[in-house]
Every structure is written in structure tokens, then in C-alpha cells.
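Take a look at the structure set out below.
Shown here: the complex without one of its protein chains, the others still in place.
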Amino acid sequence: MADAAIQTRRPGGRARLRPGTAARRWPLRGAALLYLGLFILLPVAAIIQRGYGSGLGNLTSALSSIGAWSAIKLTLILAVLTAIINGCFGTLLAYVLVRIKFPGRSLLSTVVDLPFAIPTLVAGVMLAALYGPGSVVGGWLERHGVHIVDAQPGILLALLFVTLPLVVRSVQPVLLELDPAEEEAARVLGAGQWTTFRKVVFPALRPAITAGSLQALARALGEFGAVVLVAGNIPNKTLTAPVLISQLINPTSYGSTATSGPDEAAAVSALLFGLAFVIVLATEKVSSRGSGWLKA
Amino acid sequence: MSSTQAPERPPQPDASPAGAPTSPARARSERLVPRLLVAVALAYVIVLLLGPLGGIIYYALNSGLAVIGQTFSQPDVQHAFYLSFLIMLITVIVNTVFGVMVALVLARDRFPGKHLASALVDLPLAVSPVIVGLMAVLLFGRGGWFEPFFAARGIQVIFALPSMVLVTIFISIPFVIREVVPVLQELGLEEEQAAWTLGASKTQTFFRVTLPNIRWGLLYGIALSAARAIGEVGAVLIVSGAIEGKTETATLLILRFFDQFQQQQGYIVALTLAAFSIVLLIGIEIFKRKRTREAG
Partner (left out) sequence: MAGAINVQGLTKSFGEFRAVDDVTFEARAGEITALLGPSGSGKSTVLRMIAGLEQPDAGSIWVGDEEHTGKTPQERRLGFVFQHYALFRHMNVRQNVEFGLKVRKTPRPDARARVDELLDLVGLGAFGGRYPDQLSGGQRQRVALARALAPRPEVLLLDEPFGALDAHVRQELRRWLDGLHRELGVTSLLVTHDQEEALELASAVVVMRRGRVEQAAAPVDIYNRPATPFVAGFVGASNVIRGTVENGGLSFGGPAVAAEDVADGTDAQVYIRPHDVRLTRIQGERSFPVTVERRTNLGWVSKLQLRLTDGQMIFAELPNEELDGIEERDRVYGSLRNAKVFSVDAADLASVPGDGGPGQAVLHTSDEPEVLAAQAGQN
């Protein structure tokens, strides 16, 4: 039934194989990968080589510095506490901002982003100003035996300050996308507000809460600027790992008594860095189920 | 609408959806709980964020105009601000140009190891800034991998501007990329393809079609990276040596003031930085809202 008029053969027509167009993409791809590789891979390799290039000797030497081991412990504990506390409050804030209408809601949303804009050092200054012994609030607290500045609560406050937006911004978009119909269905079936939250909303939010908390954890492990002015940096008491590292590199700063150098600092850094990297990978895994910024 | 109580209750206006069985106690709690949540959220934010902000405003302005004037007339203070802004500017330009390139590749290209690339982009957020500083020292400082290359050409990297710029670029790499990639993914490729069929070259298409379409996400990312850049302290502390009048940024200046017990001046500089950051924050909020509105 073929209509000859439709199917014509053009003289000279022949099948030809075309090379892949992948070749055209490489200039842009190459520049991008070079940028990433140069700026990120290279420095990381340097730290690992310097810190562990000659075995674990550097690490043991660093850990023998006064207060080093307790600094690492303290940093870990406070970071985990931060992640948990802001995991809760961050979710609460996200919920309040998305689901509840009240006057000043958009102002609150802006305030929540404040830690993203304010320099960390200024945040530390702010906290020290309000809660230090010299101020009204701080003085009152001190008189009642609550020490914030130059004590561990101050460090915790500083860490909570800088990590709050991480959780809120991780949870908020997921909440926004949730179909309210599911919650309405639960309510109509008789579930109270808390039950609805527990059984319908929370499971859907869990990956986002986890991802946000992990980001908070990683950030808290490495925070320097907000902590250094509030903490007092007392070895074995309020000295955190990042401040320790800065002391190891520049032994003359902050009145430390460490007598180590860049190699020891590198050892501790590599440890901390390894932790951070693991957390980033864990966050990727959690996020790949929908809330990451790069979709497949 | 059924009721489990004998006396008929009129439907509560802001309680459960129509048809849901409610008791008076539950209806009351359903009105109270949102308000309670808002109250708790507000309290947290006030204690953590707004209170300290108020504190610093008070302390800085309390010093009186004379001290404020005197602080700003000091050459080292002026140089510090100049340096901070210079570094911020260079960082933002580099991160914008390369960030858009990386975003285009990540959002559109298909190549193996994409997830590794995106983990690399997230890494600077998780690494402590002091570790970043250390990495730079290990690469460019005495005994570093690249030190011979630069020393031979008489270029000073550590304890000089180049290293400060490099570390600031590192820590602010993620912001532009993470904001532009989702926008690109939402937009898809069709408008660009339409432009190609109409005869526009790839460059023309980028400037006339792609760039206008990503502008709000891009501006959002730029504002975030600017805020981060100007707030950097940990990494620049390590690499710069904080030489007064030469390699001391505004943040390092604050550190020095507090170290030397010149708290008043410290507060003033800190408040200035905070004020600038709040201006950035307003920009951030505006761009964020425009970006969300377009995502529709």
C-alpha cells in the first residue's frame, strides 16, 4: 500500500554515523570541575597529607597538649546538644511560620534568617553583651548563680544562635509542600492535633529535620567566630576544638600554653574534618529522598 | 454536625474542620495550642536572637558620639573596613561567575560522579573555618606545596591579601551554586531550546534568556555569599597574621579590640558590621520572596 509519491529516495542519501555531542560540553564542564577540584580537593589533600603523612605521631602529640582531649570531647557533646535542641525548636519555628497565621509572621521569618547575615564574631559579641556580667540581664543571672559568658552555657547559646536557620530552612520548604488534605483527613477521622502531628506530619518531615540537624551538627563542630569571644577558652572547661586548633597554629594567641605547630593542628583538623565529611555524606543520603538542592 | 454532648453547641469558628466531632475541651485546646506554639517560638527567638541584637545596639550607642567619632577616624579602623569590603567584593565576583558555571553543569549535565561534585559543593559549609585557614597555610605557607612557586616569583600569599581572598572564596563557594541549581532545574531547558531555534547562539541565549530567568535565585545566592564573606573571621585569622593596618579585616579588628580590653570600640565596630549585615538581610529577604513567588 506504500504510496510511491510519499516515500522518495533522495539521490546520494546515505547513512552516516555522528560522533557523540559529549565533546561539545567539555569546556564548561572542565572549567567547573577545575574550579571545584582546585579549591576544594586540593586543600583537603594537603591537610590529610600533612596531618597523617608521618603516621599518627602528630595526633598523639597534639592530644597531649593541655586540654586538647577535653576540648574535642566538649565540642562533640555541645554540637550534639545543639543539633538536638535546634532540631526541636527549628521544627517548631518552621511549623509556626508555615501553618499559623499571626501578626508579625513575616517579620519573624526575617529574624530567623538573622544568623545567616550577621558575622559570627558579631553574634558572639552580641551574646556576650547581653548575657555577660556587665549587663542588666547578665548581672541578674550571675547573681542567681547562672553563668553564661566564660562558661559552657554561653558556648551552647552561641552554637544555637548560628545553627537555628539551618534547621528552619531545611524543614520549611517540605512543610510548605505537604498536602493539608492528609491532615484534614486525620482530623475528620477524629485525631487530635498532637496525634495528627505525630502520625501524619512528623513522618513526612523526618528526613528534612534530620538533614537540617545534621547540618547544624557539622556547623556546630566547627564554629569559631561565635564561640571565641563568649567562651573564655579556658582549657579543660570552655576550650573548644576549633579554638584549640587556632591556638595550635598560632601558639601566641589567646594566652594558650600549647607549644605545638601546624602539624599537630593538622592532625586534629584532619580528625574534625573527617567527621564533617562523614556528616556531609550522611546528609546527602538523607536528602536524596526528596529535600536536597540537587535532584538527580 | 454531631456532638457527643447533650447540649447543642454552635460550630466553633476556628476549630476543627466541619464534620469533625469535637468536645468543648478539645475545641478550647485547638484554639490555645497554636497560640502557645507561637508564644514559645517567639520567646526562643527573643532570648536567642533579638535580645542580643538589642544588647549590642545599646552598648555601642551608649559609648557616646565622641567615642564613635574617634573610632572611625582611626586609620587602622578605616583600613580594616576597606579591606573587608575589598575581600568581599572579589569573593562575590569570583563566586558568582564560577558559581553560575558550576550550577549550569550540575543542573543540566549528566556525568558520572555528580553526587560527589554536589557533596564537594556542600563541604565548605561543614568544615570549620580554622581548618580552612590551616589548609591554606599548608599549601602556601612555609614548607607548603605551592610555597616555592610563589616565593620564587616574590609573591607573598600567606600573611597577605591573596590568601585572605582565597580562604574567603572557599568558605562562600556553596551559596550561589545551591540557590541557582534548583532554579535551573525548575526552569527546564525549553526556553533555551526555543531561543536556539530562533537563531540565538549559546552566549546570546545565556544572557538574554537564562540569566533573566535565574536572576532572583542568583541575587539571593549572591547576597548570602556577601554576608558570609564579610563575616569571615576564623580562616582569615589563621592566614593573615592580623597585621594592623595591613592584613587586619574588620572582624579581626573586633578581636583585637576585645583582646586589648577596648570593649567600647569593639562594640562600635561590631554594630557597624551588624548594620551592614542587616541591610544585606533585607536584600536577602526580598530576593528570597521574589524567588519563591516565581517558583509558583
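As written, the chain order gives the labels A and B, with residue 1 at the start of each chain.
FYI, a residue touches a chain if its C-beta (ideal position, glycine included) is under 8 Å from a C-beta of that chain, and two chains touch if they have at least 3 such contacts.
Small disclaimer: the values here were computed from a predicted structure and weren't measured.
When the whole complex is considered, the residue among B:A195, B:V233, B:I268 or B:L281 that touches the unshown chain is B:A195. When the full complex is taken into account, the listed residue touching the unshown chain is B:P212, out of B:G69, B:G113, B:P148 or B:P212. Annotation for chain B: contacts to the undisplayed chain at residues 190-191, 193-201, 204, 208-209, 212-213.
We take it that only the chains that are shown with their structure count from here on.
Between chain A and chain B, the centres computed from C-alpha atoms are 12 Å apart.
Note for the complex: chain A touches chain B at residues 25, 28-29, 31-33, 35-36, 39-44, 46-47, 50, 89, 92-93, 95-96, 99-100, 102, 108-123, 125-127, 129-131, 135, 137, 157, 160-161, 164, 184, 187-188, 190, 192-193, 215, 218-219, 221-225, 228-229, 241-243, 245-246, 249-250, 262, 265-266, 269, 272-273, 276-277, 279-281, 283-284, 288, 292-295.
If you check the complex, the residues on chain B that touch chain A are 16-17, 19-21, 26, 29-30, 33-34, 37-38, 40-42, 44-45, 48-56, 58-59, 98, 101-102, 104-107, 109, 111, 114-115, 117-139, 141, 144-145, 166, 169-170, 173, 178, 181-182, 185, 224, 227-228, 230-234, 237-238, 251, 254-255, 258, 266-267, 270-271, 273-274, 277-278, 280-282, 284-285, 288.
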